[in-house]
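Every protein chain of the complex appears in place save one, which is left out.
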Amino acid sequence: YGKNTIKFLRLHREGKKHFVKEVEVCTHLRLTSAQEYLEGNNSLVIPTDTIKNIVLVLAKKNGIPSLEQFAIDICNHFMTTFCQVMYVKTYVQEVPWQRLHENGVPHIHSFICVPDGIRFCEAEQCRNGPLIVFAGIKDLKLMKTTQSGFEGFCKNEHTTLPERHDRILCGELFCKWSYGERKDFDFDCIWYMNKIRECILEAFAGPPDCGEYSPSYQKTVNCIQMHVLSKVSQVQVIEAVLNNTFYNVLDMKNLGLTNDKEV
Amino acid sequence: YGKNTIKFLRLHREGKKHFVKEVEVCTHLRLTSAQEYLEGNNSLVIPTDTIKNIVLVLAKKNGIPSLEQFAIDICNHFMTTFCQVMYVKTYVQEVPWQRLHENGVPHIHSFICVPDGIRFCEAEQCRNGPLIVFAGIKDLKLMKTTQSGFEGFCKNEHTTLPERHDRILCGELFCKWSYGERKDFDFDCIWYMNKIRECILEAFAGPPDCGEYSPSYQKTVNCIQMHVLSKVSQVQVIEAVLNNTFYNVLDMKNLGLTNDKEV
Amino acid sequence: YGKNTIKFLRLHREGKKHFVKEVEVCTHLRLTSAQEYLEGNNSLVIPTDTIKNIVLVLAKKNGIPSLEQFAIDICNHFMTTFCQVMYVKTYVQEVPWQRLHENGVPHIHSFICVPDGIRFCEAEQCRNGPLIVFAGIKDLKLMKTTQSGFEGFCKNEHTTLPERHDRILCGELFCKWSYGERKDFDFDCIWYMNKIRECILEAFAGPPDCGEYSPSYQKTVNCIQMHVLSKVSQVQVIEAVLNNTFYNVLDMKNLGLTNDKEV
Partner (left out) sequence: YGKNTIKFLRLHREGKKHFVKEVEVCTHLRLTSAQEYLEGNNSLVIPTDTIKNIVLVLAKKNGIPSLEQFAIDICNHFMTTFCQVMYVKTYVQEVPWQRLHENGVPHIHSFICVPDGIRFCEAEQCRNGPLIVFAGIKDLKLMKTTQSGFEGFCKNEHTTLPERHDRILCGELFCKWSYGERKDFDFDCIWYMNKIRECILEAFAGPPDCGEYSPSYQKTVNCIQMHVLSKVSQVQVIEAVLNNTFYNVLDMKNLGLTNDKEV
């Protein structure tokens, strides 16, 4: 059981300059006993209201140094405070606020929401087991208008899809990776310095002047995974999912027009 | 990989009387090889377009005798037709169309959508393994306005929730159960005759004249599970989740009013 | 300006029997002056927080005798209490909770949400003008699988739609009508006794044994309007919108099958 979507904004001030982190936190617990299910005995149950309070108190006291560190802190708190907790998992995602700029000058306290990919992380731990940290990006909508095809697939009497060597590839990317048991990383540094997001975009798009041919969604997804693993040494395991959106070339013959994949 | 949300309506006619099944089907496959990911070799890949065609052809040829039988037919088709398929899972859910009635007389071809719980099922099979059938109901929104409390829970300095012995219990129920390896059941008969839905509602609400006290969401969820298992012998395993919605009693003291849990 | 979606549940008890009304209220005001926009002078502004409090206090004090009466009470309150209010409009919609029944016996305190059409109403008034009451139903999803066509329409070189005399007619109905200036009606009585909802369904579906041919969405919408006007004398003006969902007959020729409008 657990508490979903504890949503709050943490404001940090350095003089007149403001920094915001608006996050959504989900924390799930498993207890040593199931007596609340079987007997209706609630004595070990930590109410979801208390879970929410703990998350808010930790945010107030420590701030949110990085999403990952915050998730680790929450897991640690539950493990060390409640001996009836067997397992804890915490998910944190960030609302993509960006500082406003006016003619290149950053604004001290104004922000705009730019949802071109949502950063998230997860920390989980079993009692007596290691704490594992995951991070990821989701809702990253990408498109390439050529250098993509799908040919040579399995055919039988139910096949109506034509072979295509030039189609639009478009989808929403979900990407999640593990940093393993290490929790002393500077997670924001890995994110910003190693440019994981840029790695993903590069692997999807290929070189800016010509792109790179994608023979299938599957191959592109694998390229993204391989590229991140090779460029970011801290990443141990990675999973990518491209939720594809189909664009069909409109047949305009019955309207008297030749459509060269323009519509 | 697979094809999500193949959505279609199957119309069945008996003379002038019409019967509709509008369903949403998701079929996922795992292949014996990952060469399409690693090498971009698509020769074993069954395109999602072909998956869609197969589902539609089966619906056209066999109709949809029951959701479960339809899911079984789809799994069987993939297992027997494609030797490169290692694993297949098919999910089917039904749009809740109900026949219209005018003064008690059923209409021969008019229907209304009544989404008070969505019926779904799932069939899955590994090559050389048994085919397992699941069924379930989701999006079933229930409420009881008394006979519910939450007391005696774990407390510490982060606890602000008061003990309550009379609160509103409200939530969206998700319930999924397994019929095991048997696939010769008359699934619609089990659904309608054994009244699984009625079992769930009874276990949630208790006797109509007095209800039954719920000491927690957890206990109520367990009651629902136990009640279905005891009443419907074909059900082997069951899982229920109640996604609770909180209703707080409004404090109206600063508005000069005493609110006896009315608002 | 105004306050959208004030959402609350009003519980009414008669002995052990409970009655619920969960509503969503939106109240909009126009003031005599625009000085808060022009000069930033807030002295006439009634904060949306106060609007919310007023709605909740009225619900607590008077209950919700009917949606319409509640909307009227809110409008009256603002008009009589605040002389700076030039215009007030209140919209109320109801969450469709229905009492649970077990073997035909109504449950005293358990409910299920059955969203087969959402009932709503609106009251509006200009200072020195009459108070007008509207009511309606929305999100009513209906389908008829035959007795519907679309023929004889305007054609030119951009027309690709074939003439059809037997298609599926399906859509989400929105229907709103005015009761005029009369506010002494027993609105729930009109709703339940005159069976407006039944009128609408009848007009859509036609007689249960044969239906009635619909030559277009437009004609069916007009039939619904005419039918309600003729059957419910209190309704002065009515507007119906059918947000149609298209069902296309699948061409299965390339799959070697003849599809007689079955899929």
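So that you can tell them apart, the chains are marked A, B and C in the order they are listed, and the count of residues begins at 1 in each.
Here, a residue touches a chain if its C-beta (ideal position, glycine included) is under 8 Å from a C-beta of that chain, and two chains touch if they have at least 3 such contacts.
Model, not experiment: these values are computed from the prediction.
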Option touching the unshown chain, where C:Ile46, C:Met79 or C:Val228 are the choices: C:Ile46
Contact residue for the chain not shown (choose from A:His28, A:Lys144, A:Lys176 or A:Lys231): A:Lys144
Contacts of chain B with the absent chain, listed as residue ranges: 157-158, 160, 254-256
Missing-chain contacts mapped onto chain A: 8-12, 16, 18, 20, 53, 56-57, 59-61, 97, 100-102, 105-116, 140-147, 168, 198, 201-202, 204-211, 247, 250, 252, 255, 257, 259, 261-263
Chain not shown, touching residues in chain C: 1, 36-47, 49-50, 53-54, 57, 81-82, 84, 150-156, 158-161, 215-219, 221-222
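Following the convention adopted for this analysis, only the chains that are shown with their structure count from here on.
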Farthest-lying chain, centroid of Cα atoms versus that of chain C: A
Interface residue overlap between copies chain A and chain B, same or different (over half shared): same
Whole-Å gap separating chain A and chain C, where each centre is the average of the chain's CA atoms: 39
Distance from chain B to chain A - Cα centre to Cα centre, in angstrom: 28
Chain B residues counted as touching two or more neighbouring chains: 53, 57
